[in-house]
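The complex is shown incomplete by one protein chain, all other protein chains being positioned as in the whole.
On to subunit A.
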Amino acid sequence: MASSINSTGNGYNFKVVLLGEGCVGKTSIALRYVENKFNDRHISTLQASFLNKKLTVHGKKVNLAIWDTAGQEKFHALGPIYYRMSNGAIIVYDVTDYDTFQRVINWVTELRKMLGSGICLAIAGNKVDLEKDRRVYTEEAEEFANKTGAMHFHISAKLNENIEEMFFQLTLRMIEHADLMEQKSTLSRTSSIRRNVVVVEDEAEETEPTKSSCCSVLPCMQVTDQVSHKHALITST
């Protein structure tokens, strides 16, 4: 499935979900990044849609499955279905609308609660082309991002500003995170999951670097199974 980090060859598969209040520009960001298009005449998104983007980072192939979602608060009930098993999330606000930043705070809090540090977060202030109407203070947004361990970007889907950079940086962080989890999992016997799919928040996790790495296929699958099951329980909480 889209969210597993696939290490066949030297590649990664990441699932990235776009979240944020309605009309902040989630669809436009995805379309700009994947198809380099911008359209002023958008319909409101009600159905999650998926776009794939392939890129090469430091010689490694990365496939991003980007999930665009419905933003209106009413659809919050569907949130867990969208962000489940995500490796990364971009939470978008409109710099000209302070309420949309409040939604970002809610989303980040929820994601951290449900997925812990297992998900890499980027907060994006979109529509910086409308700088003169800015209602969200840069400092406040950046400080919040910093505090919650998220990256922060000022972007414009309309002018194609910083979009590429944001996805690139998020991808770097997801790779870093995946490699770290891979390392951890090859270290301890129980976590012989090849790449972590799920990270249950676990600050106490300290692993001594030892150099044993092997796992037969069978136990590997079993463990993965258990973990994703555990994960399912967690996300439905």
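Just so we're on the same page, a residue touches a chain if its C-beta (ideal position, glycine included) is under 8 Å from a C-beta of that chain, and two chains touch if they have at least 3 such contacts; residues count from 1.
Everything below uses one rule, namely that contacts and distances are computed from a predicted model.
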Name per UniProt, for the chain absent here [options: "proteasome endopeptidase complex", "Ubiquitin-conjugating enzyme E2 2", "Translocon-associated protein subunit beta" or "Growth hormone-regulated TBC protein 1"]: "Growth hormone-regulated TBC protein 1"
Residue of A:36, A:72, A:102 or A:146 touching the missing chain in the full complex: A:72
Hidden-chain contact residue, picked from the options A:52, A:109 or A:146: A:52
Residues belonging to subunit A that touch the chain removed from view: 1-2, 22-23, 41-44, 46-50, 52, 65, 70, 72, 74-75, 77-78, 81-82, 84, 236-237
